[in-house]
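Only one protein chain is missing; all other protein chains are in place.
And then chain A:
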């Protein structure tokens, strides 16, 4: 069983939901990232989504765009992110780590070379924003052969037919993007999410994480009540951006926010 499947099974058995923080690797500087990942795990993170910086993050809002730009200014690209993943794994063999980003870095490295490198770094999953299931066969095969899950995104306008496609090629979990738009936008409509989750559940048995619009302990709690996992990204990265002159303060605020979410989700 993959580390992701195992983690979701374990959580289910204990009646808890996954807290899934997303941060951009190398933001605000490369040495900041791996210690932060460990502290997020200590604060209650179950799965980590580690963003691979990309020069053209078409599906991201301004907060994550700027995080990418800060990381790229330190030349943090896919190869560096893989080495961070490997470093993280040295002292944490339990927490699933998912790389999230865009397809081009993987294309340029080559699917097979990338899959091999991800396996060496003991990465658990790969979420590629601009790789729909129809185009994913070659990449998914390389990853699956090495025990790595390909995670797909679902949107509010995704049809039942497409959910089935993702169920067929995806594994680990599905990530429901609860808003039309880019990351960091707008507010959650819980009733909408609940209704959509029902349709998703009818078409897949994979665990479902929900993200976009999760800002604080209250929204985390609300989502935890209906989904299998809560993804929080822009709200964390905003802390980095607000404290660029004091990264330790940023880390402190991120950990405080995650702890408050964990506590609210576990009540």
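Here is the rule we use: a residue touches a chain if its C-beta (ideal position, glycine included) is under 8 Å from a C-beta of that chain, and two chains touch if they have at least 3 such contacts; residues count from 1.
Here is the rule we use: contacts and distances are computed from a predicted model.
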item: Omitted chain (choose from "Ring-1,2-phenylacetyl-CoA epoxidase subunit PaaA", "Tryptophan synthase beta chain", "TRAP transporter large permease protein" or "ATP-binding cassette domain-containing protein") - UniProt protein name; value: "Tryptophan synthase beta chain"
item: Omitted-chain contact residue, chosen from A:6, A:91 or A:159; value: A:159
item: Sole contact to the chain not displayed, among A:8, A:22 or A:54; value: A:54
item: Sole residue of A:11, A:84 or A:109 that reaches the chain not shown, by the stated touch rule; value: A:109
item: Touch criterion as defined above, residue of A:131, A:148, A:197 or A:237 at the omitted chain; value: A:131
item: Residues from chain A at the interface with the omitted partner, ascending; value: 53-62, 65, 69, 72, 77-80, 102-109, 129-132, 134-135, 152-159, 162, 177, 180-182, 185
